[in-house]
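Removed from the display is one protein chain of the complex; every other protein chain stays in position.
== chain A ==
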Amino acid sequence: MQLFLRLSLIFLLFVSVAGCYRMRSSNGGAEGTNLTTNRPLNPSDIELPAGYTAEVVASELTFPTDVAFDEAGQVYAIEAGYSYGEEFLEPKLIRVAPGGNKTIVATGELNGPWTGITYHNGNFYVAEGGQKTGGKILKITPEGTISSLVENLPSLGDHHTNGPTIGPDGKLYFGIGTATNSGVVGPDNYNMGWLKRNPDFHDIPCQDITITRQNFTSTHPETKQPMTTGAYQPYGTAVKDGQVIPGAIPCSGAVLRMGADGGTMELVAWGFRNPFGLAFAPNGSLYVTDNGYDERGSRSVWGVGDYLWQVQQGQWYGWPDFAGGLAFNGDRFQTPSKEAPKPILTQHPAKPPHPAATLGVHSSSNGLDFSTSASFGHTGEAFVAQFGDMAPNVGKVMAPVGFKVVRVNVGNGVVTDFAVNKGTKNAPASMLKKGGLERPVAVKFSPDGTALYIVDFGVMHVEDGKTTPQKNTGVIWKVTRTTH
């Protein structure tokens, strides 16, 4: 009996210690990343299910974000040309020959990041993030001639113009992320860099909304003056109760579509935060990965996962007042020691649906694609690249989150690891001092569906609020099934 009591005491003590979130310091992958210019690569450091094998297709890329394939199955990659950490470079479209030799096909302007690419009817389509002059959808010929299908998309802030992908209707679908974490411009946006360049930029709703009188006071990082700011306003502009914010197209946190050669933009759905990955399932349904709120800024939100949504035409998905279909109506999403977020909109356009899947808090679940090949396996499941946490900038975590590729049964929301670094703990390769995955940002199946390409952005470190991405550390991996 005495032993039982002692063991119970141990259990309770253990549970208390393990559960004491407030007492622990953050221990994420970004802060644990080791900066290196000479990244070792070893496919055998990546754990895969039995029967699968990985290889390196290309290395020494700078901030790669996506791949595409032409009719012949030739691999092309894009380098973003911008990274968090305010690193501006020229974005590039690169042909990757078998064996890994790289040839530059096209070079863009200092307005990255190029976040995604697709190939359709003989041309490439690229989403240009728009950090300097606004987002664009570019058309690039195989000879490298670049033209804009649309410009001035409102993606000068925290998140960018994303996608694109071609739907079964032949239209081009793309995403636009929000300017801010949760609707209110503040010093966190100054730290990101964009608020210095674009002091008047803010979020734009897709249709007219009426908001409550919630104003947030922060200290301007340079002038040290108090700044009172309301939602959907420039930094330092307050709102009144019942103020109507006019909607517009294009807007923030939305998925839009247009013809493959341009034309009028149509709203597909809105109320996302950062709809990064867009892909159509084999049954024709559109799915989108959405990066959840961070624990930062004037209106901090805690404990929010990333989400995979099945997109319904015209639906509102909840930003800035819901997370994963749950309303901000109590202390459920309260950052410890801060005020719980309260609803901003007086009336919500709809009750958001439940997500198709819930992914790790701060996992930065980004690019996705669907398996269509029985030969590769897991037909109809979504594969999602998890870039990995940016802790502590996005909030505190107890261990690295993400840094791997997962597969999702979109029928029941079950998430299973597919490619993850070997070792007792999950972490980016540089933290483990191994040669495996660092920051998977996109996944794409080859046209025949038999190979999964993983785009690995490379090394990125976060410390004391400073983000440091490492050039020439990006990699493209290829996973194939060798035995059944």
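As a working rule, a contact is a pair of C-beta atoms (placed from the backbone, for glycine too) under 8 Å apart; a residue touches a chain by one contact, two chains touch by 3 or more; residues count from 1.
As a working rule, contacts and distances are computed from a predicted model.
Q: Among "ABC transporter permease", "histidine kinase", "C-type cytochrome" or "3-oxoacyl-[acyl-carrier-protein] synthase-1", go ahead and choose the protein name stored in UniProt for the chain not displayed.
A: UniProt protein name of the non-displayed chain: "C-type cytochrome".
Q: Which residue, A:Leu156, A:Val361 or A:Val475, contacts the hidden chain when the whole complex is considered?
A: A:Val361
Q: Among A:Val397, A:Val441, A:Val462 or A:Val475, single out the residue that touches the unshown chain.
A: A:Val397
Q: Can you tell me which of A:Tyr232, A:Phe418 or A:Tyr453 touches the chain that was removed from the display?
A: Among A:Tyr232, A:Phe418 or A:Tyr453, only A:Phe418 touches the chain that is not shown.
Q: Kindly state which of the options A:Glu31, A:Glu47, A:Asp66 or A:Asp290 is in contact with the chain not pictured.
A: A:Glu47
Q: Pick out the residues on chain A that sit against the missing chain.
A: Counting over the whole complex, chain A touches the hidden chain at residues 3, 6-7, 9-11, 13-16, 18-22, 47-52, 302-303, 305, 332, 336, 357-363, 395-399, 401, 412-420, 422-426, 482-484.
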